[in-house]
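Pasting in a structure now, in structure tokens, and then I'll have a few things to ask.
Just one protein chain is left out here, and the rest sit where they should.
The block that comes next holds subunit A.
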């Protein structure tokens, strides 16, 4: 359970996020949509304690994220390329993350091998540094790294952007599988309404930092979202 209460973030008087209350039950696959500047990345950054809230706080599984660091063992994220270490090969990067999350090499190998399809032969065994991979391939490595170590909360910011269509479809399957697993909360933001309604049980629309819609996904959701953003 991730509980957000009275959360707001201001940059020099400018309010970029203001969420009075938002509860995300454990195991939910949660989608966040909104136009540029709606506050999606800000919310995720607050959830990862990368920026300081102006007021309020987020409570993740009973841990207040800006007070204690105990949320780190069960949380993982891929926000952007700055989550990658450019001078490592993808394998080394996976092992490094694995080590931080208490996984040995064999654990990491067996997890990563499940994603060979997703990697499309362009990540593993390439003998290239991450910095020399294309943007899309970097993203694949980053997303898979976020799945290492059985995290209970997985945060992916715009995971579909920059990926080719084949990979987008494979990624959807991966996220769906994760969501089916008991107790894994997946948080995704996206500009692609179709993808997000496909994989998420619940979709929240942010507008200028405020929650304007909170929908349980159904057959009508996509139409409703499209209508909302058309105006």
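Keep this in mind: a residue touches a chain if its C-beta (ideal position, glycine included) is under 8 Å from a C-beta of that chain, and two chains touch if they have at least 3 such contacts; residues count from 1.
Keep in mind that, in the parts below, contacts and distances are computed from a predicted model.
A single chain of the complex does not appear, and UniProt lists its protein name as "ABC-2 type transport system permease protein", one of "ABC-2 type transport system permease protein", "Aspartyl/glutamyl-tRNA(Asn/Gln) amidotransferase subunit C", "Ni,Fe-hydrogenase I large subunit" or "Hydantoinase/oxoprolinase family protein". The hidden chain makes contact, of the residues A:4, A:42, A:60 or A:75, with A:75.
From the set A:4, A:60, A:89 or A:221, the residue in touch with the chain omitted from the display is A:89, counting the whole complex.
Within the whole complex, the absent chain has one touching residue among A:24, A:48 or A:123, and that is A:48. Within subunit A, the residues in touch with the undisplayed chain are 48-52, 72-73, 75-77, 79, 82-89, 91-92, 96-97, 99-102, 127-129, 131-132, 149.
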